[in-house]
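For this view, one protein chain was removed and the others were kept in their places.
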């Protein structure tokens, strides 16, 4: 037992506790919502990288956090894992996530780094078993080391492609070993800094083949979890190939992977791509590729990835509404790919940030469930499209031709009359629940 | 002969003319560039809507232009056409483009509007024959009238779908009749104002079927031109389904149309979607769906579609570099979907704006051709990917597996060494030509 | 009594009414909040322009609303006023606002338009007296007519300057006559479309003198209300001189008006300028120039002014928190400079939008008041700056010199230790109240 969280007690559900106590006031793991425990709906995960590996730097300043486990030895990696599981015990969230680089020190060869990785995976596995915290997903960090500066799968240098492929293999193995429920690929440097030195077509082909290999390997080892791609439009690159849900969908179709790969959608990345979070969720659902979410918001006034904990219930409610409409999470969950502000130095900040976020999500989920139960929004939506129940309209859609339809229109009797879209009334409806 | 352009002479190529004369100083239609006449490379088109139908309004103010042909009669429509062809004669550009709504007055029934349309199409056809100006593309305005306020093909009301389909049929017929070289669809209102009242999946299916019908009709009538979609991320809608090139590509793949439909890419729409113009061009080319361009820039500090005439040679050169790399235009061309600023009231402004834009494009094309001829950029690009010529690397890409590659990496000998991306050196290279 | 709102009853406070009834569920005019009636805190105003004069157009489409009073006659202007007051009676909000152009038809000379204006002002005055609805502010529309296309006070043509000055005089007179509580200037076209034809220094001097004249006239006629400037960064211009609160502050300082003029701050304009709404409010308050608010949000994904009704309680609460901290409104109030979406065609949409917005504001106000009463946020803020209570620190600020302070630092004993900024904890705090 480290003393990092000394003085902080496990966080319990106690809605009426005095305000100076750090408790869940809304998140009640066992409470039933739409016939399912709240924990099983939300499937919260803590992100190892932001919570335990990020030093607090930004482009204009260095480390602000002083954590006793910072450093590059296996002993420190184990200490970091110890503290992580202590935090999981305090929060009681069911899941966590990692990149390889978060949990093991890089060593001086691929093989040596692999040995470190396997050792720490075993260490973490033992703790998982003891404590019951599960792995939502694992992933490979193919963007921080300078070898990835020009991309991983899409690197002009095939040696980097190879290094990346080997890394993904090992991370998939580790995820499988730890019974992870998904494997994620975020193509942080799969993009370009300048078109002038970039062959888009070639790099796209590399990325497509790379993803096919990952899918083939998944089947080979019998990994039953989902493979997830996390879209982002840019940063660190000027342009990232996995721009947004629709872009990735086209990519999957091109490489025949649309039934094999799903989306891990982050609020902040949706915003940076010019979309609302609920748009990306609804679109993934419409395209049949919805998987999981990274529930961290972006500051609306900042043009870079701010990865902040969620704090706005009305927005979060709209997101869970789409999740519930999509049938809820299957292998996916709610990962907090969120980092403390770099001025939030204290262990208490780390706990409080997660507690606040989990409560916000609980409130959002309950509001979304109430809207689903009420049915008013879906009823209004259905009513708006009611004209399409008409047999003639169905025929047009099924096998009409422009000529047939033009004849019908010319003959008169078709003269569409606009009807109110009722946006404000629907917004009022939402506000009855949030 | 109207007197609208009284005092303005036909614009000729005269690079050394005194500065107070309005001449082409760079655009020389007959000059050979890479073995082709400049006119045949650039294939300039004037847009009927901005040049002749737009009254100068913006969201905070009304009409500023006072044109003698403004109004809703057939006589005024003919006067507008007369002036348009007078402008084409002054400019000498080979092409123009229209929406149905630009050229004919709307009447009180579909059939009556169709009669107006057919009559004006014949009027224009006669003028085309007499003068030799050709039609680059036709398109249907499915966004201005209030009946389209909730979309055209994606409208919740099937009667609007029908009205739109009938309209597209007639516009395709007219385009075919006038020997138009392409038919364009810009889905200005194919999107949503709020997700709350929108069924994404259903609307996507409607749009897909609509486009299939247009493609089927093209083949039926023997139209040999290309069908083009013009992407835009938003405005007037909050979200437009044809967000950008990659989004449309996914849509085409879903509906089996990726070999039937190409892209008409507008600089301003690329910018609004978070991309550079050359990005969208290069991406369309990489995906095999490049078609045509709308060469009008967006102000970098404005968050709405400003549709300005191009004025930056280095940027335009990068665009034509991608066009030339893609093999140049086939049926496509350079349309100026550009409007005068609303303070530019005079007939001379209209002529001078086009002349300036054509000269900018000519300079850009010549710079791009010089870069192609020099070959330095492509040589640098090829050198960057040289490692992929290695047989082992080719094998990885062709049929490698993660295990094989991991074994190779673990055995050592693969330890990628970063190499400079040389962005600044490549930017210097470009600046030798622009 | 017109039949425009036929079937819609006056909106009453009835928190427990069935969901299909249109009632206030949160706005209770007479409820006391921090010792003041809710109505007197919020001081709601309806905007004549958006609610009664806007036809539903956008840059890609025309009129969608069909109102019986649309047109340019005095009879229609009176009908419009009749309907407006009927809406005020239904909503029961205490205030409204107008531009001259909203309420009277433009006539064929300045003098004739003035006669129309004075006649309609009298007509409205009579209705105000009868009904008790008051004028929050009046303003002049110096941007819609083509004569203002290049600016009003900042026009290159002094005749437009004169026309604008004369118009402001008459609007100030009318505001005074109707006992308006403020007079607003929004410089919609006081900016430029291109720097190339603009003399910034000269136009700034024109704007400064213009504002001084308005202030002088206010004192001359004994108008006791506040003169308010409404900042906006751009649109319709590429750059508007009244960019944001800090920009206007510098302008006021330059022309000696910082004690004469206050800010009317719009959420949407704050967003377009890269600020949060609460930032602009807090900044105006810190600078001593806070006046009033336009409580209409901008869509976060749209780069133009969307002028939507507010719908997010947590955001609205932060705004009213700043208003309450600034001492609440004095002459200012909460104006809804908000327009229906152009698909919201029905009279009911207009009423429901306002009802929803008023309820959102009521919830925000009550949350803000509860936070003020709790005091936790201010206590945390004060604690953060506690070091400045130290006499040595106070001396540094009062009259220290770099040398003195450097000596103190060099001698040691000063070695600042970072302390947590607690952002997430403070965000959690807010979420206890919203």
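The first chain written gets the first letter, and so on, giving A, B and C; residue counts start at 1 in each chain.
By our rule, contacts are C-beta pairs under 8 Å (C-beta built on N, C-alpha and C of every residue); 3 or more make two chains touch, one makes a residue touch a chain.
For clarity, every value in this text was computed on a predicted model and none was experimentally measured.
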Neighbouring displayed chains - absent chain, whole complex: A, B, C
Per the definition of touch given earlier, which of B:37, B:224, B:394 or B:419 contacts the omitted chain? B:419
Contacting the left-out chain in the complete assembly, out of A:212, A:330 or A:343: A:343
Those residues of chain C that touch the unshown chain are 109-111, 114, 146-147, 149-150, 155-163, 165-166, 168-170, 172, 193-202, 204-206, 209, 213-214, 216-217, 220, 233-234, 239, 243-244, 246-247, 249-251, 253-254, 273-276, 278-279, 282-283, 285-287, 318, 377, 380-381, 384-385, 387-388, 390, 392-393, 396-397, 400-403, 405-406, 408-410, 412, 414-419, 421-423, 426-427, 429-430
Even though one chain is hidden, which residues of chain B still touch it in the full complex? 19, 25, 64, 271, 274-276, 300-301, 309, 311-315, 340-341, 343-346, 348-349, 352-353, 355-356, 359-360, 376, 418-425, 427-428, 430-432, 434
Positions on chain A where the hidden chain makes contact: 56-64, 143-146, 148-150, 188-189, 193-194, 234-236, 238-239, 272, 299, 301-305, 341-343
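In this section, only the chains that are shown with their structure count from here on.
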Over half shared numbers or under half: where do the identical copies chain B and chain C land at their interface, same or different? same
Intercentroid distance (Cα basis), chain C paired with chain B, Å: 40
Hey, what residues on chain B touch two or more of the other chains? 146, 149-150, 193-194, 234, 239
